[in-house]
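With one protein chain held back, the other chains of the complex are shown just where they sit.
Up next is chain A:
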């Protein structure tokens, strides 16, 4: 599982409560883990053939191999994201911006920019301080303007460079987290059942959930985050769930008995049912990467 949290806290020398490492020690360990991950993978990797994914499982669980084989019928390539707990948000926005760029979709870009701008007032109303998100919002809008200017190789490279930049990339992830949090809190009645019973002490509220599991960087995303952000920005997303389970995917009805990764479409209320997803993500327990559908 890709996690930014140390599984076990290191013991710390000292005269005080011995099971409590200092803030410094915890931060230091977190930074160390981040630095190690940064060495292994970029925030957003290069496009790779699905064969590279299959190779990971060749000597392991054959259910994965079968399912990836099936995926190859519909998907061309994939792109890894760093497993730092922000992979959903980062993969989602990268794939979306890349789609705008490749399709030179000016109408969609304009729609998206006006939705993003509409969140300014909603965030302020939701109690977020402008100084916290205004620069991040500008950065996101700049990226959109940038990708609609040209759709050549250079523009594509530039998007990759920007989304690998600590500041730009994290600011945009932060903005998406705040929008997600705000959406969840604005529609408390709808989202409360999702978190009901998550913890007793203190009792679960959507506000507390957002403070603990949506707003902090590195908190992993779940069904709830995806529903909220796709709804908030009105971007349909398909998530393909790849796990080791051995049951054939229901409803597919394809090859008899063939194992197939199940998928789930997140279609915002404003889009007609069946709207084609703009972003395809591959979920493996604990992690999201980007998928590229075959054209046609």
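What we mean here is this: a contact is a pair of C-beta atoms (placed from the backbone, for glycine too) under 8 Å apart; a residue touches a chain by one contact, two chains touch by 3 or more; residues count from 1.
Operating definition for what follows: contacts and distances are computed from a predicted model.
Colleague: Going by UniProt, what is the name of the one chain that was not included in the view, given "E2 ubiquitin-conjugating enzyme", "Electron transfer flavoprotein regulatory factor 1", "RuvB-like helicase" or "Tom7-domain-containing protein"?
Modeller: "E2 ubiquitin-conjugating enzyme"
Colleague: For the chain not shown, which residue from A:76, A:145, A:212 or A:264 touches it across the whole complex?
Modeller: A:212
Colleague: Among the options A:116, A:174 or A:267, which residue touches the chain absent from this view?
Modeller: Of all options in A:116, A:174 or A:267, contact with the hidden chain holds for A:174.
Colleague: Can you tell me which of A:55, A:106 or A:132 touches the chain that was removed from the display?
Modeller: If we include the chain that is not displayed, A:132 is the one touching it.
Colleague: Considering the whole complex, not just the chains shown, which residues of chain A touch the missing one?
Modeller: Against the left-out chain, chain A lists 5, 14-18, 20, 22-24, 26-27, 30-31, 128-129, 131-133, 135, 166-167, 170, 174, 177-178, 181, 211-212, 215-217.
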